[in-house]
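This is the structure I want to talk about, given as structure tokens.
Every protein chain but one is kept in place in this view of the complex.
Our next item is chain A:
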């Protein structure tokens, strides 16, 4: 670039010199003037190129700056993302077993409704529970040390509770043992609870096992009760047997009719024809 400029300057210079020489020699040559104009144009062109060149340099600088800025910004973003990811991983998450046991809300609510009657009566208030039944544990623990039958029952035991409490316990075996005072006491404490979160003895006795017990006591063998599939199989068998019987009867009737036809030559339509010999036939 610089050499190009220098060449233009030199050219300009030379042409100017030539012109001034020619003017000094009283021989102005128009060619020299033209040459000068041309040199001037060339110089202008070069200046224009220079301006362009400078502008380009500035633009390049600016673009370099912008690129640097963008690079820095990207680096900052990447760093921020990495930090966030680290933070995210550092959050204490619930163990995977929780997700395996996740339950839908509907299931949960329906199950809550299912067990609510057996969990606590809605009218229950804890202050209604007599404190003596809760403190009874202290008394009963000391009772085994007292001689059997001699100790007076702890205060609050009801004498009329005995027939009721024997019925409470599963009667088949416990009822045969005589209740001692201490047992009366603890039975009473358990019975005096306003609510228990388990099935009571009558409930158990009316259940499946209770029914099986009843059947055994009545002498029926529970194994003879057929399951639905077995019942269906039995019905099928019975139907088949009945059909076989009916087919046999039809056969017999047909044979009888044939015999009559062969013997008397007359067709008897009535099927209740007796086999007694009829001399008029």
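Things to note:
As a convention for this text, a residue touches a chain if its C-beta (ideal position, glycine included) is under 8 Å from a C-beta of that chain, and two chains touch if they have at least 3 such contacts; residues count from 1.
By our rule, contacts and distances are computed from a predicted model.
Per its UniProt entry, the chain excluded from the display bears the name "Mediator of RNA polymerase II transcription subunit 31", taken from "DNA repair helicase RAD25", "N-acetyltransferase domain-containing protein", "Mediator of RNA polymerase II transcription subunit 31" or "Integrator complex subunit 11". Among A:193, A:244 or A:259, only A:193 touches the chain left out of the display. Note on the undisplayed chain: of the listed residues A:103, A:262 or A:276, the one touching it is A:103. Of A:28, A:48 or A:207, it is A:207 that touches the chain left out of the display. Listed by residue number, the positions of chain A touching the unshown chain are 101, 103, 107, 111, 114-115, 118-120, 124-127, 129, 134, 136-137, 140-141, 144, 168-170, 173-174, 182-183, 186-187, 189-190, 193, 195-201, 204, 207-209, 211-212, 215, 221-227, 230, 234.
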